[in-house]
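This is the structure, below, for whatever I ask next.
Yeah, one chain of the complex is gone here, protein chain that is, but the others are all in their spots.
First chain written, first letter: the chains are A, B and C, and each begins at residue 1.
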Amino acid sequence: MAIFVDQNTKVVVQGITGRDGGFHSSQMLAYGTDIVAGVTPGRGGQMFEDKVPVYNSVKQAVEEKGANTSVIFVPPFGAAGAIYEAADAGCKLIVCITEGVPTVDMVKVMPYLQERGVRLIGPNCPGLLAPGIAKLGILPTSIVKEGPVGLVSRSGTLTYEVVYQLSAAGLGQTTCLGIGGDPVIGTNFMDAIEAFNNDPLTEAFVMIGEIGGDAEEQAAAWIQENCKKPVVSFIAGQTAPPGKRMGHAGAIVSGGSGTAAEKKKALEAAGIPVAERPMDIVPALQEIWKR
Amino acid sequence: MAIFVDQNTKVVVQGITGRDGGFHSSQMLAYGTDIVAGVTPGRGGQMFEDKVPVYNSVKQAVEEKGANTSVIFVPPFGAAGAIYEAADAGCKLIVCITEGVPTVDMVKVMPYLQERGVRLIGPNCPGLLAPGIAKLGILPTSIVKEGPVGLVSRSGTLTYEVVYQLSAAGLGQTTCLGIGGDPVIGTNFMDAIEAFNNDPLTEAFVMIGEIGGDAEEQAAAWIQENCKKPVVSFIAGQTAPPGKRMGHAGAIVSGGSGTAAEKKKALEAAGIPVAERPMDIVPALQEIWKR
Amino acid sequence: MNIHEYQAKDIFRDFGLPVPGGKVAATVDEAVDLANEYGYPVMVKCQVLTGGRGKAGGIKFSPTEDDVRKNAEAILGMDIKGHTVHKVLITPAVDIESEYYIGMLIDRNTKRVLLMASAEGGVEIEQVAKDTPELIFKQPIDPRFGLLDHEALDMGMRLCPDDIKKARQLASAMQKLYVAFMHSDASLAEINPFIFTPEGKGHAIDAKVNLDDNALFRHPGYEDLRDLDAEDPSEREARQAELSFVKLEGNVGCLVNGAGLAMATMDLVKYYGGRPANFLDIGGSSKPEKVVNALTIILSDPEVKAILFNIFGGITRCDDVAKGIIAATESMDIHVPIVVRLTGTNEEEARALLAETDLVPAETMDEAVQKANELAGAAS
Partner (left out) sequence: MNIHEYQAKDIFRDFGLPVPGGKVAATVDEAVDLANEYGYPVMVKCQVLTGGRGKAGGIKFSPTEDDVRKNAEAILGMDIKGHTVHKVLITPAVDIESEYYIGMLIDRNTKRVLLMASAEGGVEIEQVAKDTPELIFKQPIDPRFGLLDHEALDMGMRLCPDDIKKARQLASAMQKLYVAFMHSDASLAEINPFIFTPEGKGHAIDAKVNLDDNALFRHPGYEDLRDLDAEDPSEREARQAELSFVKLEGNVGCLVNGAGLAMATMDLVKYYGGRPANFLDIGGSSKPEKVVNALTIILSDPEVKAILFNIFGGITRCDDVAKGIIAATESMDIHVPIVVRLTGTNEEEARALLAETDLVPAETMDEAVQKANELAGAAS
C-alpha cells in the first residue's frame, strides 16, 4: 500500500507528445504505471509508443479509458489550464510537474480543486513514486526499493539523495513524494504526513524541508500531537542569505521568517530529530526507530 | 404558515437610515415585522425610531441581535455588496428591493449565495408579505388578508391589483411574493411554486407573469407534473413590441422569444387557466377551485 | 442600450479581439478619404441599430474609389427598417475562407453568461436556432472562474474539429469576448461572423453589443456612445426625465405606476378594441413635476386623443396622488380628455377630489380603459 495511489490508479498524461512529457511517459510505462491515455489538443487519434492512445481532451480520456489521475507536463502558461481541465473531467488526483507556474494561477485554481474534492501534487515537483505500484512523475526508479519508509520532500534531487541512502541501507519506501518548492502547492507537508500516519504499511517516515514559509513548523506541531510513528527531518538552506530566492520560488527567507534555524528549533521542540547533514538522516532514523 | 418566513424571522434592514429604507422600515414595524436591527456603515450606535439599533455591519446585527433575514434598501451601486455582506454574516433569507442593479453583479453574487445556502428574493422586487406573520419589503399591508391563497408575481402594482381583488372577494393570502422583473433574480417562479405546493396552508395559488424569458413555461411544465393544487395565471405584455424593454429589465421580447402568446400557450397546455384581464383572475380561480 | 457596430468593435479592440481597422464617415468625401487611407478593397457598412443590414443593401464590398463613392452615396441617408443611415463604417475588406458565430448573453435559467457558438456563421443566428438548433453549441460560464482554457478550446474544436490552430484562435476570441462582456457590463455581445482568411488568420468582422442600462453609471464614457439620432425624440425625452417609456402607434396615452400594471393596461386597451399610444411607467412617486413631464411627452404625439391614468395607490395614498395629478393638469394646457382611475388607500377621497375637476374618474381598471377608448374613438 502507498499514499494517494493504488492498483486502480489509471493515468492520463497531459502533454504526452511534448519532449519532457514523452520522455517521462516512457519511463513511467517502463515502471509499469498504468498510463491509459495521453492528451494533446490537436493530436487526438495518434498513438504514443504504439500503445497509449492520445486524445484531444482529458474528458475524452476519462470517458473512453477511465482515467482517474493526471500527470501534467505542459508549459507554464498552460499548466493551470491543464489542471482545471483534469479536475473538470473528473480526475481525483493531479500531479503537476511543470516548473515556473505563476503563483496567482495557483491561487485561482485551488478553490476549483477544493470544490471538486481533487488532490493536486505540485506544481514544480518531481511527483510521486510508490515502489512496486506506480510512478507519477519524474523520480528515478533505479534508486527506490519497496519497504516501510515514507518520504516527503519539497525538493527534487535532494530527495533522490536521501532515497538513495535509504535504499542503500536496506530501508525501502512505501511512497516517495516530492511536493514541490513553490509558495502555493496543492499537497503540503501536513497532508502528506497525515496520509503516511494513516497508511498501515508506512512504519516510519522522513520529512525533507527547506527555507521559506512555515509548513515544517506546522507539520512539527501536528506530528507532536497526532503521530506515533518515528519521524526524522532535514532542512536545507541554513546558509541561504535573507531575501534571495534560492531556486525554488518558495525557498526564500523574507522579513526574517522562514529560516532554517526556526524550522529546526520547532522540529526539535516537537521531538523530531533534525539531521545536520544529508548522510545523517538514515542513521538518525535507525536510531529512533530501533530497527 | 407561509413560504420563506415564519415566527422566527428576525430582520435586519440594510440601508435603514436612507429615505426609502427608513420609510418602509416604519411600515414593516407597524405591521409587526420583527426588525431587530438596521445597518448603515458609519451610523453604528444610532437608534431607528427609538427602538431599532443601527449597526455598522450586518455581522454585528447578526451577532448582537440574532438577525437571520435581511431586507436591502441600498442604492444600485452598493446592492450586490450588501447581498454579499448579508450572506457572509449568516442571513439565510435576503430580500433585495433595490431597482437598477447591474445584471453582471447578480450573475457574480449568485454562486456566493448558493455556496452558503442563502435564498435571495429580488432584486428589483416588492418583496414578500405573509399576512399575519411578517412583511419583508414594500407591499401595501392595507390590501392583504389572511387566508389560503398564494400569489407569486414578477410585477409590483399589478400584484397589488390582484391581491386587492382577491381580498375583496374574501380570498385571503398565505403569502404574496413579488420576485422582481430583472433578468437574473434569486428566487424564480419555480422556487415559489414548489414552496407553495409544499406549504400545507396554501390551498390554491396565482401566478402573474409577463413577457421575457421562459420562467412561466418552465413553471407550467413543473406544475403539470407535480402540483395538484388549483393554479391560475395571468401574463402581462401581449401588446408589447419586440426588442423594447418594458420598464423591467427582464420584460423584453427578444429574437421572437419570451412573448405573451407563447407563455399563454404553454400554461394552457399544462391545464392552467390564463385570465384575459386582471379582473378575470379571481373568477377563474373560483371556478377551478370550486370554493 | 444598443450601440453601433463600430462602437462595439472599439470595445472589442480594447479587450484584444482581432478586429480589422475601421473608422466611420458621415459624408461621401470622408468615406473616400478613409478608403484611400486603408487601401482597397474596403467594405462600406451602414451603421444603424438594426439587423439585416446586408440584405437591405446597407453593406457593400468596394474594390475601387469609385465604388466607395457610389456605395457611400447610396447608403448614407438610406432607410433601413425605419432607421436612417447617418454614418458608414469604412473598413479593409478581408478574404473569407470560413465564417463562425460567437455570442454571449445573460441566461436567466443558469443565471450565468452563456457562450453560444456555431460553425453556421454569417447568417441570422435566430434562424439557425430555429431550423438547426443542434448546430449551436452552448457553454454556461461560471463567473467565479471565468471561461476556462479547456472550455473555450472545447468549443473551438467543436467548430473547427480538424484545425487546432483555428480552434485555438476561436477559443482565444471567446475568452476575450467574455472579459469584454463582463467588463463592459454587456447584456449581449456577438461576433457574427468571426472569419478566417485563406491564410488562416481570424478576424471579428462584425460586432454587436447591447449594454446593460442598469450598469451605465459605472461606465461614464458609454453615455457618449448613445446615438441620439437613432432614438425616437419622445423616448429620448422620457429617458432624460427618468421615465420608463416606449412609444407605440395608438391614440390612448397611458400613465401607469408600475411596469407590470402598465403592460396590463395596454393589453386591456387592446382587449376593449382601443389602441395604446405608449407604455409609460411613472414609478412610485406622483409628484406634479413628474406627471407634467409624462404628460408633456405623451401629448407631443398628435395621435393621442385621450389620456388614461391607471394608478394603484399602495403605500402612497390615492388622495395624495389625485392632488398631484390635479396640480399637474391644471398647470398645463391640455385639450384631450383625461380618465383617472385610482385604487387603493383613500380611493374614495381621491374620487371626491377628481369630481371637482374636468378629469374623468373611474372606479375600476376596466371602466377606466373603456372610457378612455370611447373618448379617444370619439375624438378620432
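Miscellaneous remarks
Following the convention adopted for this analysis, a contact is a pair of C-beta atoms (placed from the backbone, for glycine too) under 8 Å apart; a residue touches a chain by one contact, two chains touch by 3 or more.
Every value quoted in this text rests on a predicted model; they were computed, and no experiment measured them.
Listed by label, the shown chains that the missing chain touches in the whole complex are A, B, C.
The hidden chain makes contact, of the residues A:25, A:155 or A:259, with A:155. Of the listed residues B:18, B:78, B:100 or B:172, the one in contact with the hidden chain in the full complex is B:78.
For the chain left out of this panel, the touching residue among A:229, A:245 or A:265 is A:245. Touch with the hidden chain on the side of subunit B covers residues 41-42, 56-59, 78, 81-82, 84-85, 88, 108, 111-112. As for the chain not pictured, it touches subunit C at residues 144-145. Although one chain is not shown, part of subunit A still touches it, namely residues 23-24, 27, 76-77, 100-108, 110-111, 138-140, 142-143, 153-161, 164, 181, 183-184, 188, 208, 210-211, 213-215, 218, 234, 236-241, 244-251, 255-256, 260, 276-279.
The rule is simple: only the chains that are shown with their structure count from here on.
Chain contacts here run in a simple line, from one end chain through to the other with no loop closing. When each chain is reduced to the average of its Cα atoms, C sits farthest from subunit A. Note: centroid distance subunit B to subunit C, computed from Cα atoms, is 27 Å.
In subunit C, the residues that touch at least two other chains are 144. Residues of subunit B in contact with two or more other chains: none.
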